[in-house]
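One protein chain omitted, others in place.
All chains are identified by letter, namely A, B, C, D, E, F and G, in their written order; residue positions are counted from 1 within each chain.
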Amino acid sequence: VTDIKNKHALVGIVMGSASDGEIMSVAKKMLDDFGIPVEMRILSAHRTPDEVTQWASRARESGIKVIIAAAGLAAHLAGVTSAHTILPVIGVPMEGGPLKGLDALLSTVQMPKGTPVATVAIGNPGAINAALLALRILGLGDAELQNKLEDYQRQIAEEVLKSDKELQAKIG
Amino acid sequence: VTDIKNKHALVGIVMGSASDGEIMSVAKKMLDDFGIPVEMRILSAHRTPDEVTQWASRARESGIKVIIAAAGLAAHLAGVTSAHTILPVIGVPMEGGPLKGLDALLSTVQMPKGTPVATVAIGNPGAINAALLALRILGLGDAELQNKLEDYQRQIAEEVLKSDKELQAKIG
Amino acid sequence: VTDIKNKHALVGIVMGSASDGEIMSVAKKMLDDFGIPVEMRILSAHRTPDEVTQWASRARESGIKVIIAAAGLAAHLAGVTSAHTILPVIGVPMEGGPLKGLDALLSTVQMPKGTPVATVAIGNPGAINAALLALRILGLGDAELQNKLEDYQRQIAEEVLKSDKELQAKIG
Amino acid sequence: VTDIKNKHALVGIVMGSASDGEIMSVAKKMLDDFGIPVEMRILSAHRTPDEVTQWASRARESGIKVIIAAAGLAAHLAGVTSAHTILPVIGVPMEGGPLKGLDALLSTVQMPKGTPVATVAIGNPGAINAALLALRILGLGDAELQNKLEDYQRQIAEEVLKSDKELQAKIG
Amino acid sequence: VTDIKNKHALVGIVMGSASDGEIMSVAKKMLDDFGIPVEMRILSAHRTPDEVTQWASRARESGIKVIIAAAGLAAHLAGVTSAHTILPVIGVPMEGGPLKGLDALLSTVQMPKGTPVATVAIGNPGAINAALLALRILGLGDAELQNKLEDYQRQIAEEVLKSDKELQAKIG
Amino acid sequence: VTDIKNKHALVGIVMGSASDGEIMSVAKKMLDDFGIPVEMRILSAHRTPDEVTQWASRARESGIKVIIAAAGLAAHLAGVTSAHTILPVIGVPMEGGPLKGLDALLSTVQMPKGTPVATVAIGNPGAINAALLALRILGLGDAELQNKLEDYQRQIAEEVLKSDKELQAKIG
Amino acid sequence: VTDIKNKHALVGIVMGSASDGEIMSVAKKMLDDFGIPVEMRILSAHRTPDEVTQWASRARESGIKVIIAAAGLAAHLAGVTSAHTILPVIGVPMEGGPLKGLDALLSTVQMPKGTPVATVAIGNPGAINAALLALRILGLGDAELQNKLEDYQRQIAEEVLKSDKELQAKIG
Partner (left out) sequence: VTDIKNKHALVGIVMGSASDGEIMSVAKKMLDDFGIPVEMRILSAHRTPDEVTQWASRARESGIKVIIAAAGLAAHLAGVTSAHTILPVIGVPMEGGPLKGLDALLSTVQMPKGTPVATVAIGNPGAINAALLALRILGLGDAELQNKLEDYQRQIAEEVLKSDKELQAKIG
């Protein structure tokens, strides 16, 4: 039986292929930076369907609160995961293939009624926003985390304002 | 456990929702007309994932040779079915929803390597061609069925030629 | 100042136009059925930008946990709302206009990094799944709600199985 | 007259251009690995229409059971082939050109009723899945082949699980 | 053998299905109005491939100068026709099906090098412009026809100016 | 409070990210060449929503006549800016991301009624045309500027004619 | 020579066909309501190219400040108009035809560098926003008009707030 490896994990990241690892490690890093323990797995909805089912079914009892599922092409991973849990599932469409992730986006977001998937943008911005969305959800029960999220929001604002300042200096 | 109902069935038609029944009954009717026993089921990849898994896993041992899976929107049914069997699985993207089946088409056809789905056209022509494709597959081991398929091919040709004749009469 | 009207609300539904009311009332009804108090508002990101800002900025302190934002065409409402809060924001792309909601989908889901929007399907299935997603999030801190969600998941499975049973009776 | 070259072939692969050879050789290799004799041909629906017609018309009597047809742009090869046989025809849309195979996909999959084409994904995953689909079809009459397909399915699952293990080692 | 019915025809209109007749009769009517004899046929690239081949191959020797081919979905008719002749072939993508003719457009216009199809707009404006394009081609060898085309161009200009005049009367 | 830096500016260029700077500097350069003072800022609709609001709200009283707003992905910047001013706002969809700016285009152009955005092409030609559009608007109250625009129009015509001449020399 | 009919007009609305009249009369009505004299014309870029050229070339000297051009399908009217003037030209893509205005949108907005077209949304919201954009441009030289635009912006905000109030009363 495919069990949860990290018994402290609050967020489970599952991806359909090792090739998704580079992009999804950005999501993991953001969760690490916020001090959230993560379970990160490679499990395929099509090649290891039973393992996906087991892992998704056990996530809640193991203490996971939010699942992030990333897949490309006909991306079924997030939907299948959502079908086996009542945890919130975030879907990240991967960019791979000639259609550049449009297929993965529609396969992830156009879920029929009854089985929700919280879909974010294709590829890198989606991976980052999936982590942020998980943090916002976890923040509902964690005031300290909410403070950190407010800090983060201030910080990305300041980065924009700093870019603006540099531009003004350059323009003169 | 979700078992095969029709123990004589050679083709299993599974669809994600009762609303797909009208279009998919056209596929069943064509198989009936060719004398092929059919198992027709409503099972949803998202609402009844375990039943889909059980049904797909048992199809082969029950004698089913070809599976036709029809679903709309983020259509995962054919892919999930294919992941649980080594039978050929034909996917029919349904037309429902604002994107008119483009989402179902991409969700069905853009399968990653390892788990094939034989995809046909969106909606009605797809349902008919799914039945014909199943018949062509079954025909490989059934010379009489191949004769019927040749008759069918002649017959649809004759219908075209009859339309043409009527047009000539009307123009001429 | 635009304030929260329902001081008990746990979910805030905001939509860009009165014409979105019919579809979004389905989301409200589902939340009502699960006993979740809802704040439902019509506020436009383009016609009443200050009111959206105020409402989104005050949602958290008023006790709202999850925001659902629905808009069509160049749908900015969910993104703008997300920019003014650290609550999870769910975006529902509306179907209106000649592009059938494809514009609203891309405007809602393709958020740049830093400001997440949990996007669901275009139109009606999206409205229902937005409510379910909010319930799953709220369920993380509410065991009774999680039980209800498990009941719901069983119930929609049973509806599928009942449809299947009726089909067998009809065929058989 | 264009005849079948490999009189033992069970699968015929036909492609519209020499430039499709690299991708389609992956399909041939998979069939070779499963011990299935293959006829592989370059024949164009537009530049050598008579040869395509002859080859497709003779495939069945020569012992071919399944045809795989690969073409790009306005990809008519699979449809034309299907029109001249009652064998199952699998269409692989090639990725070439500015539209990245979306044109080939729609030209292959949107077949009108009466002439089925079993369409797989654009490009490389499609080529692999075309071979697997052919193997699943051939497996219906070949128990040993079905065993091999089960082995293959286990093997690709194990590859995923191995990737997952490596990831755990790296993270852990 | 499928032969040319109208031995005086200068333009051959071929369509894939009787259901295309209503739209394509607009093209025929325009050619009639210009006094050009027309051969109009229903022949399907998929259901009657041999008849299409014969008809297209014989068109030139029978005196036909231009071929107009109309089909929907995976529209191969114009391409197949062009492969069997060196006459100019005009392709009209039909609007039928859920993708509204986008599939027929790409299947008709994205022809690989070597086999040209002169593609016009989807549906009704395409049917009219196909006739006009045929007339412009025939006009190269027929000064009187060119005069008529100049008259036509003046006439459609006058219709616009008349609409404009009526608008001014209404506004003013 | 985010104020206007260049008190003489007639055109304000705002962009959502420093990475848009290279393309948008082409727009600034054209305005510089026509002698129009420019305020150029980096402000993000999602990361610095309040600053965008303040800047847009103050633009008119500071003397700015036209605003150019450039953003990628779910590009809300132009719409949000337009909601806070009655100045004409020109939106430039940026090309970034896997969908190549189609998302930014639809997010910018498909504005609901009441809040206009003058949208130009994706990326570089859009940046240049945004500057030209601003110049045409400013030219309505500046006869000298109109003369310069006529010169510009003559000059780009001459460049085409010069290319043509070079081609003739090369062919000739 | 096609001349300007309304010698007082500040805005010229030109449309490619009488069938665009219903939608574009909404734009005219808004300009009427703001007291702006309008020249409204039916002139086709393809059927009356010379008249379009003349009208566009004379618009400025006749006192027109802004041109609104509406067309469907391969919509060239706005681009052609812009090529013959240095006035700001607003393009409204019409919804007609099977592609629902996506063709008109791309034909209008994707202008190459040198010839700007200020494109608005497809169909009705685009017609209204074209009028508002023209008013914003005219407002730059007309303080009273700017006051009216501020009133308008307040009024559409109030309409939203009124809808919201009615919703609250109904929810209660």
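Operating definition for what follows: a contact is a pair of C-beta atoms (placed from the backbone, for glycine too) under 8 Å apart; a residue touches a chain by one contact, two chains touch by 3 or more.
Remember, predicted model here, so these are calculated numbers, not experimental data.
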Hidden-chain contact residue, picked from the options F:Pro49, F:Gly79 or F:Gly101: F:Gly101
From G:Arg47, G:Lys65 or G:Arg136, residue that would touch the chain that is not displayed: G:Arg47
Which of E:Ala56, E:Leu105 or E:Leu167 contacts the chain that the document leaves out: E:Leu105
Residue of E:Met15, E:Ile36, E:Val52 or E:Ala130 in touch with the missing chain, whole complex considered: E:Ala130
Chain E residues that touch the omitted chain in the full complex: 65-66, 86-88, 90, 105, 109-122, 124-125, 128-130, 132-133, 136-137, 139-141, 146, 149-150, 153, 156
Those residues of chain F which, in the complete complex, touch the missing chain: 95, 100-102, 121-123, 125, 153, 156-157, 159-161, 163-164, 166-168, 171
Where the unshown chain meets chain G, residue by residue: 16-17, 44-47, 49-50, 53, 72-74, 76, 79-80, 82-84, 97, 99, 102-103, 106-112, 114-115, 117
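Everything that follows uses one rule, which is that only the chains that are shown with their structure count from here on.
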Identified repeat of the D-E interface (over half of residue pairs identical), from A-B, C-G or B-D: A-B
More contacts between chains, A-B or C-G: A-B
Interchain centroid distance [CA atoms averaged], chain D/chain G, Å: 52
Rounded Å distance between chain A and chain F, as computed from the means of their C-alpha atoms: 35
Shared interface positions of chain D, touching two or more other chains: 102, 109-112, 114-115, 117, 121-122, 125, 153, 156
